[in-house]
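A single protein chain has been omitted; all remaining protein chains appear in their positions.
Take a look at chain A:
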């Protein structure tokens, strides 16, 4: 059983480890917080923390420069999906003004082996992805909103992650430093 693809130096891990670890965390949060909306919020925040750090890795590995426009940004996030989750979402549903778009995920390693019980249908299980996108873009001076529109876990055919551009952040000094 020598699978070169699982070798360590390729810096990949088995996706089931991630799936189940994430699932265990969500289950624990549901137990701790008792309120589905709070869990969704907390997952988003957790993703945000990850995104803030992940962008560094992304920039270092891809050596990518500034984005010219939001389409460019969308393409780069698409690349990031492939790099980090090993999936290739489609970028679609652009708003007429060109400030909103969606990623359509047909399969998603986070939701493999996952089933939401009926009383948790309100849970935004994949909110962590929205958080990662928001956190990562904030670090490159883009303020966005991101949310889940469709969710395979709730019976939709694919998972749709919506991203809305809010504004460009000016270079601001961290609070307390001038």
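For the reader, a short list of remarks on this structure follows.
Heads up, the rule we're going with is that a contact is a pair of C-beta atoms (placed from the backbone, for glycine too) under 8 Å apart; a residue touches a chain by one contact, two chains touch by 3 or more; residues count from 1.
The criterion applied here is as follows: contacts and distances are computed from a predicted model.
According to UniProt, the chain absent from the figure is "Trafficking protein particle complex subunit 5", selected among "Trafficking protein particle complex subunit 5", "Clusterin-associated protein 1", "UDP-N-acetylglucosamine transferase subunit ALG13" or "NEDD8-activating enzyme E1 catalytic subunit".
Among A:18, A:67, A:104 or A:139, only A:18 touches the chain that is left out of the view. Contact residues of chain A toward the unshown chain are 1, 3, 5-8, 11-18, 20-25, 27-29, 32, 46, 49-50, 53-54, 57, 83-86, 109, 112-115, 155.
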